[in-house]
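Here is subunit A:
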Amino acid sequence: MINLALDIGKTAGPEAVLFYFLAPLSVFAGLGMLIVKKAVHSALLLAWIMVSLAIFYIAQDALFLGIVQVVVYTGAVMMLFLFILMLVGVDTSDSFTETIRGLRAIAITAAIGFGGLLVTLIGRATFNRPITGLASVNSNGNANGLAKELFTQYVFAFEVVSALLITAALGAMVLAHSQKTRSPFAQRDLSIARFRKDNLKDAAGLPSSGVYALHNAVDVPALLPTGKAAPTSISAVLEARGDMIESSKFQLQQEEEEK
Partner candidate 1 sequence: MQTSANLVWLIALPLFSSAILLLAGKRANSWGHVMATIVSASAFTIGFVEFIAMQSRADENRAVAQKLFTWISVGSFNVDASLLLDQLSICFVLLITGVGTLIHIYSIAYMSHDLDRRRFFAYLNLFIAAMLLLVLGDSYLNLYVGWEGVGLASYLLIGFWNQKPAYATAAKKAFVANRVGDVGLSLAIMIAFATFGDVSFAGIKEHVEHASSTQLTAIGLMLLLAACGKSAQFPLQSWLGDAMAGPTPVSALIHAATMVTAGVYLITRSNFIFDEAPIAQLMVLIVGGITLLFGAIIGTAKDDIKKALAASTMSQIGYMILATGLGPIGYAFAIMHLLTHGFFKASMFLGAGSVMHGMKDEVNMRKYGGIGKFMPITALTFGLGYLAIIGVPPFAGFYSKDKIIETAFNAGGMKGLALGIATLLGAMITAFYMTRVVILTFFGNERWGHKDEPHESPALMLIPIGLLSIGSIASGFILSKGEGLVHWLEPVVNPLKEHHDEFLPPIVVSLMTLTVVAIGILIAVSKYRGDQLAQAPENVSVLTKAARRDLFQDDLNESVFMHPGQTLVRNILNIDYLVLDGLVRAVGSVSLTAGSRLRSLQNGYVRSYALLMIIGALALIAAIWVVTA
Partner candidate 2 sequence: MNLLTIVGVLPLISALLIAFIPSKNAELIKRAAFAATLVVAIASIFLVTGFDKSVTGMQYVQSNTWIEAFNINFAVGIDGISLVLILLSTILVPIVILATWHESDLGRWSSKSFYILILVLETLMIGVFAATDLFLFYVFFEAMLIPIYFLIGGYGTGNKSAAAVKFLLYSLFGGLLMLASVIGLYVIAGNQIGATFDLTQLATLEIDSNTQNLLFLGFFIAFAIKAPLWPFHTWLPDAAKAATPGTSVLLLGVLDKVGTYGMIRFCIALFPDASKTFTPLIITLAVISIIYGAFMAIGQKDIKGLIAFTSISHFGFITMGIFAMTTQGMSGANLYMVNHGFSTAALFLVAGWMMMRRGSSTIADFGGLQRVTPVMAWTFFIAGMSGLALPGLSSFVSEFLVLVGTYTRYPVAAVIGTLGIVLAALYILIPIQKTLHGPITSGNENLKDLNLREKIAIAPVILIIVVMGFYPKPVLDIINPTAEKVVVNAGFTDPVAKVGK
């Protein structure tokens, strides 16, 4: 830290206060990301870090980036994350029992070593050229300066990024968009199909679950007029998933009489 005497005066003041306040918090937030159970909490912690970083950017004369950071990252990207989290179930939480033996211990050891080495290496670094600061290049405003770089020096990269955007869009479409292969199977079609069956028993439609039963949950079969349970009244999906509770106790005790 002594080696890297990069101070250019003003960092000693408010920026230092800002840094010493926000930096530990973002580190804690980062560590929190590693240990909180719910993904959504992680997302919020990450959002916090990003906002902190935005503030640091602004503090370091990168006003434009600071704003973009908030808008793009915290605004768009994190929203996307949260969307997806919603989609897959916002409540899903990680189990913290490590299934891969020894992985976590090794990982943490490696990480401590990694971070430690990195930090000491940075500590050893020195510069032998003057620290210029951004005052001069930002004289026309940070956004202007950035724009100038972007549209002259790095215009090609900028253009190529469009390819990336298109790829992203195309990719999302490929994976998410399902082309309708046929017109949806509407009620009319279903009805026709029922009547075309060999057996007209179900022509009037299947009984709904829970009807006349002692319980009206979807996983309890309906009772037919005869008092018999109608297994067809339960969604095949539930059956397939095995998401059914034992429902016989809710049915009328009619088996013996039938005999």
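Behind the choice of candidates: all candidates are chains of the complex that A comes from, given by their letters.
Some observations on this one:
Just so it is clear, a residue touches a chain if its C-beta (ideal position, glycine included) is under 8 Å from a C-beta of that chain, and two chains touch if they have at least 3 such contacts; residues count from 1.
Quick caveat: nothing in here was measured; it's all calculated off a predicted structure.
Within this complex, subunit A touches only one of the listed candidates (1 or 2), namely 1.
Across the complex, candidate 1 is touched by residues 100, 103, 106-107, 110-111, 113-114, 117-118, 120-121, 124 of subunit A.
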